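Complex shown without one protein chain; remaining protein chains in place.
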Amino acid sequence: MIGEDKPREECGLFGAFNHPDSAKMCYFGLYALQHRGQESAGIAVADGGAIDEYKGMGLVPDVFDMDILEGLNGSSSVGHVRYSTTGSSVVANAQPLVVRHRNRAYAVAHNGNLVNAHHVKAELEDAGSIFQTTMDSEVFLHLFVRSLHLGFEEALKASVARLKGAFSMVVLTSRGELIGIKDPHGFRPLCLGKLNGSWVLASETCALDLVQAEFVRELDPGEIVIISRDGVKSIRTNTPNRRAFCIFEFIYFARPDSTFFGHNVYLTRKAHGRRLAEEAPVDADLVMPFPDSGTYAALGYSEASGIPFETGMIRNHYVGRTFIQPTQSMRDFGVRVKLNPIKELLKGKDIIIIEDSIIRGTTVKTRVKALRELGVKRVHLRVSGPAHRFPCHYGIDFSTKGELIAARMNVAELRDHLGLDSLYYLSLEGLLASTGIDNPVDHFCKACFDGCYPVQFDDNLSKHCMEVRRTP
Amino acid sequence: MIGEDKPREECGLFGAFNHPDSAKMCYFGLYALQHRGQESAGIAVADGGAIDEYKGMGLVPDVFDMDILEGLNGSSSVGHVRYSTTGSSVVANAQPLVVRHRNRAYAVAHNGNLVNAHHVKAELEDAGSIFQTTMDSEVFLHLFVRSLHLGFEEALKASVARLKGAFSMVVLTSRGELIGIKDPHGFRPLCLGKLNGSWVLASETCALDLVQAEFVRELDPGEIVIISRDGVKSIRTNTPNRRAFCIFEFIYFARPDSTFFGHNVYLTRKAHGRRLAEEAPVDADLVMPFPDSGTYAALGYSEASGIPFETGMIRNHYVGRTFIQPTQSMRDFGVRVKLNPIKELLKGKDIIIIEDSIIRGTTVKTRVKALRELGVKRVHLRVSGPAHRFPCHYGIDFSTKGELIAARMNVAELRDHLGLDSLYYLSLEGLLASTGIDNPVDHFCKACFDGCYPVQFDDNLSKHCMEVRRTP
Amino acid sequence: MIGEDKPREECGLFGAFNHPDSAKMCYFGLYALQHRGQESAGIAVADGGAIDEYKGMGLVPDVFDMDILEGLNGSSSVGHVRYSTTGSSVVANAQPLVVRHRNRAYAVAHNGNLVNAHHVKAELEDAGSIFQTTMDSEVFLHLFVRSLHLGFEEALKASVARLKGAFSMVVLTSRGELIGIKDPHGFRPLCLGKLNGSWVLASETCALDLVQAEFVRELDPGEIVIISRDGVKSIRTNTPNRRAFCIFEFIYFARPDSTFFGHNVYLTRKAHGRRLAEEAPVDADLVMPFPDSGTYAALGYSEASGIPFETGMIRNHYVGRTFIQPTQSMRDFGVRVKLNPIKELLKGKDIIIIEDSIIRGTTVKTRVKALRELGVKRVHLRVSGPAHRFPCHYGIDFSTKGELIAARMNVAELRDHLGLDSLYYLSLEGLLASTGIDNPVDHFCKACFDGCYPVQFDDNLSKHCMEVRRTP
Partner (left out) sequence: MIGEDKPREECGLFGAFNHPDSAKMCYFGLYALQHRGQESAGIAVADGGAIDEYKGMGLVPDVFDMDILEGLNGSSSVGHVRYSTTGSSVVANAQPLVVRHRNRAYAVAHNGNLVNAHHVKAELEDAGSIFQTTMDSEVFLHLFVRSLHLGFEEALKASVARLKGAFSMVVLTSRGELIGIKDPHGFRPLCLGKLNGSWVLASETCALDLVQAEFVRELDPGEIVIISRDGVKSIRTNTPNRRAFCIFEFIYFARPDSTFFGHNVYLTRKAHGRRLAEEAPVDADLVMPFPDSGTYAALGYSEASGIPFETGMIRNHYVGRTFIQPTQSMRDFGVRVKLNPIKELLKGKDIIIIEDSIIRGTTVKTRVKALRELGVKRVHLRVSGPAHRFPCHYGIDFSTKGELIAARMNVAELRDHLGLDSLYYLSLEGLLASTGIDNPVDHFCKACFDGCYPVQFDDNLSKHCMEVRRTP
């Protein structure tokens, strides 16, 4: 269950080629990627020259049942999970997006955000195209079918070349080909796996683990992989001289059992916690996370500091979307609905809380207040990443800059605002160093921390970034 | 989410008297008690001389929405959650059970099991009564209306006196009275709370915490509490000279933030873990629970032994009831659907697993196998309670004796069966001592461990118990 | 589709004994009886010593599907359709009512109304019985199980003897016996049919026709028929010296293809129409019914008078329950939603409308107004039965006396109120004579026309009837 003050991932992708139970493979792949999107789920299969699809609102096991999966025949498939929002949560925006053109059909699943989608769409409409959706992936498809006179591969290359921003995509054709596409900066993850004679594409390695596929490699930035009866063909396009993998995958998004660049997420988060203990030690009776955030960093902090780890707030496992709000006649029992602190454990203690990020700060503030009311003596907050001060333009639903509390307050102000005894953010250097990756500065997008956006999205961008660098 | 190889609690109870938002109070109370039953939920309110009710299959937030709650007017209410089974899971068996008789109505919510229900029911049917359900609580209601010529209180006493077994009950009358009843051995919990001018009855203190009611006291064994406009009246009935509170509430059932006899469950479970470390030390790289079982005992074990605590298997938070089974064409990826072990953490290590109980052993066996395949070196299992060798007749859905694996194998056989390097159960003495309660042997029912059943349920009972004592 | 100003029948009954597809037989039987009740439908089957049932709100084909029917195994069955109301339309009141008692179960389907249900119920509650429903049939079942010490047949007789009012019932036991019961006056229809080795009980012969069963005979007033492996056993109870079959079955309720006392309903209604033409001739261009009422009487009127028959108002066949009301901003287009008059046919004409009854008169008034607006010159209304001036106490949901417009106005007043040029009701003598039955006055209940109630329902009854007789 996603925390209420956490950024939301855009999506999770999965594709399977040449598997007798392709739709079920997809189901399990999406199931392992459910943390990347809880709003909707969809699977499309190529069957006998056509594409069948099924999409619905809700979690993967709620959307699909055995009858549905057994109705999705065909040995190639592509699936998608989408993030959870409240407003425009409609099945029309669920993916994969399937279109039919001439005697072919195409299904696209997309993770990321195109910064030039609006301009390209306007251009295509002027030329007489009619769009069915507001999804970025449809822009890609219109470019593609208008380039088909160049041939299939050239059409792929030509249409990808028109896109700017962050995008990992999996495309299925009605002939059963499965195509993986990653943008030139490699913002979003996408990896290739193998399972007997089948091939698999997935956002994270945890999906490969579940279906027991063998990890082959991550797609390179700018790479197009075409999987067909002829094998796996890789097309490389021009790329910039540095990657920009979203560092927040390591801090928060990815499942702890996934691995990127050969580094496991669980162990990396523990390393962040150890580094945090070194950068900001403090004397206390116990260290604990707020569930379900910061657990692994808290274990690392405990390990490095020798302060006991406890799970001092008990989560109600049954919290759902349809929860009723307490009414006026009841005192505000706020945080307790989801979390109940163990009074006997915490009363009169000095405690360290480990969080992985603070967006608006409202949840932290409420929880700290609840701990104070219980009789906790001192509350120290340690955050296992730098402060979020810049919005993301590449597909993460961070609050706008105005809502990012760290963009409006310095650390001392924020400490007081949150009612803490002390507050410390892991340094950007500490974060990068503790990933354990060589030359980490050339691997990551960290724009949300420092405002340096790898892909220009408007004219004021570079100025903006320089200004930030001057005043870190 | 309840583990698949865990015993199931019968139910959770909540009642509210004289509260302007009584139904919503009940909703929140049930919400906090959701772990005691996920099959169905129901709320009944006394409104203007009648009782309105709403019941449904599923979790509390799925059954109720704002419209439903706002339709349940009245200042007194009673609610119930029921455990999750697969078979006869029908709304007809949801509680509270409401009946109308003459110009009155009564709603009953029940936790426990009557051992003489069958005999009393046959007697009543011979006298011309027609039963609507197969619920024990209906037996109580028929006894009650047939005793009403004695007057209200005497009818309560006379009908309770006919019941044998384990029962905590909350009864609501259409006049708005709220009645709490606990059997003479006090098998199941029930406590009284206070909130401004309102009174609350609840299975566990965590429900009082959520609605911010003040804990007053637990009901005594054999006590009947009648809450009305005239205040709280207590009626004591004859009781045996010892209690028989279900010790499994401390080990597994209750929420860690609840308290019984003044002892917090979280801290008690940690004490079990510390005692376990003393009774059965072993050298290892890390200690970890299988989620979500044994976490607190594992923290205690780590604390007493100095061996690092880790959460080495990652739970998929989105596992639901409608999950699809993998098919033949996929290799059995068994345990991974729900849990993925962190290979980078566990490979080549000696590890200690802490469990709170083993019923059929199937889940443990599968998980240990998965750890072995990953390359874990040695696996030591420590269980934070004695071996389950006897079925429960007081309302816990343990497997029958034949399915209790510890009833069929000794510890060495079970260790080999589960594929472990070592296996140790906490001793009954160690369990009782580490509860921290004075003279614990007079407080608990531990029949599932030693076969000594406090209430006779058939003729072979006492023999059975003695035999057990001879061969511990 | 039932007219909006028509009385509502209570129910339709069907039972089948010893048929391999008993539940499906019941389905088709209820289907043929759907006009007797559209609110709910239910079927119960005796299977292996237990009774399974399925009930739901709505029409027979909406409540049941193939899966449900195939799940209802057993060679004996009983089914029920219930009339359509708006208010307390809940599945809890659907029939058959099934209860379990000792090792047996019983299912009852009931058509009619007990005038002493309230008194008997109070007596039973004082003796400790708990009622599940507010249905009359439950009173019968409580009486029955409390008499079982007398033996099965005597218990049936003893409990039927306690009932007063109108009742036809079909009872199914878990041993597979099928029992038909008709009250001593024979208010409601119930007949016996035969189909190879199977026996069938049904409210109307049209249900026998559909399942191709052979009509054997109608049950006699006061008869109990027990169908078992031992054959068909008939028990006669004391009966009054005259029948009181509801004459409105001939006029309106029954399907035109049904037959009572050897007289077909369609032909009888035509005979009413012919008699009406004799009693109240008038010169006109055409004669027509309001759909769907009075069609057959209109054919008879046309035949006797030589005036052409037309269907001058076209019904919209798709009118459903969920129909939206026009709003203020639209002119009231009232009657046209359901019926559109053929302007080209009716404009400037003198027309005769045939109706079978007028209850509140609102619909007639609106329709006549619509005809006037269209330009119809003269409108003569002829009703194929006497005026309804008295409520029914035997199970027909006539409006209360206050709402019966003929109880408040004489014929001249009503003619003016409805905006007619002339109005005539068939005389009671004419109605009885045109049924073609010998000595008809001893066969029918006609209390709604003359206030002579065959079964006393309160102390003022006889007075009331006499008064009526004085002023016909």
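In this document, chain identifiers A, B and C correspond to the written order of the chains, with residue numbering beginning at 1 in each.
We adopt the following convention: a residue touches a chain if its C-beta (ideal position, glycine included) is under 8 Å from a C-beta of that chain, and two chains touch if they have at least 3 such contacts.
As the structure is a prediction and not an experimental result, all values here were calculated from the model.
Undergrad: Write out, one label after another, the shown chains that touch the chain missing from the document.
TA: Spelled out, the missing chain touches these shown chains: A, C.
Undergrad: Touch as defined at the start, partner being the missing chain; which of C:Gly49, C:Gly151, C:Pro308 or C:Gly375 qualifies?
TA: C:Pro308
Undergrad: Considering the whole complex, which of C:Cys206, C:Ala387 or C:Ala406 touches the chain not shown?
TA: That would be C:Cys206, which touches the missing chain.
Undergrad: Of the residues A:Met57, A:Val145 or A:Ala158, I need the one that contacts the missing chain.
TA: Once the missing chain is taken into account, the touching residue is A:Val145.
Undergrad: Could you list which residues of subunit C touch the chain missing from the display?
TA: Those residues of subunit C that touch the unshown chain are 1, 19-21, 24-25, 27-28, 31-32, 34-35, 38, 59-62, 64-66, 69, 206, 209-212, 255-257, 259, 264, 266-267, 292, 295-296, 299, 303, 308-311, 314, 316-324, 326-327, 329-331, 333, 336-337, 340-345.
Undergrad: Write the list of subunit A residues that the hidden chain touches.
TA: With respect to the unshown chain, the touching residues of subunit A are 99-102, 122, 125-132, 141-142, 145-146.
To be clear about the criterion, only the chains that are shown with their structure count from here on.
Undergrad: Testing understanding: with touching defined as stated, what is the shape of the graph linking the protein chains, line, ring, star, complete or other?
TA: Basically the chains just string along in a line.
Undergrad: Which angle of rotation, from 0 to 180°, maps the CA atoms of subunit B onto the equivalent atoms of subunit C, to the nearest 5?
TA: Nearest-5 rotation angle for the superposition: 180 degrees.
Undergrad: Need the most distant chain from subunit C, centre defined as the mean of C-alpha atoms.
TA: Here the answer is chain A, farthest from subunit C.
Undergrad: On a C-alpha centroid basis, what's the spacing between subunit B and subunit C, in Å?
TA: Once rounded, the distance between the two centres reads 53 Å.
Undergrad: Find the geometric centre of each of subunit A and subunit B from their Cα atoms only, then give the gap between the two centres in Å, rounded to an integer.
TA: 38
Undergrad: Mark out which residues of subunit B touch at least two other chains, giving numbers and ranges.
TA: none
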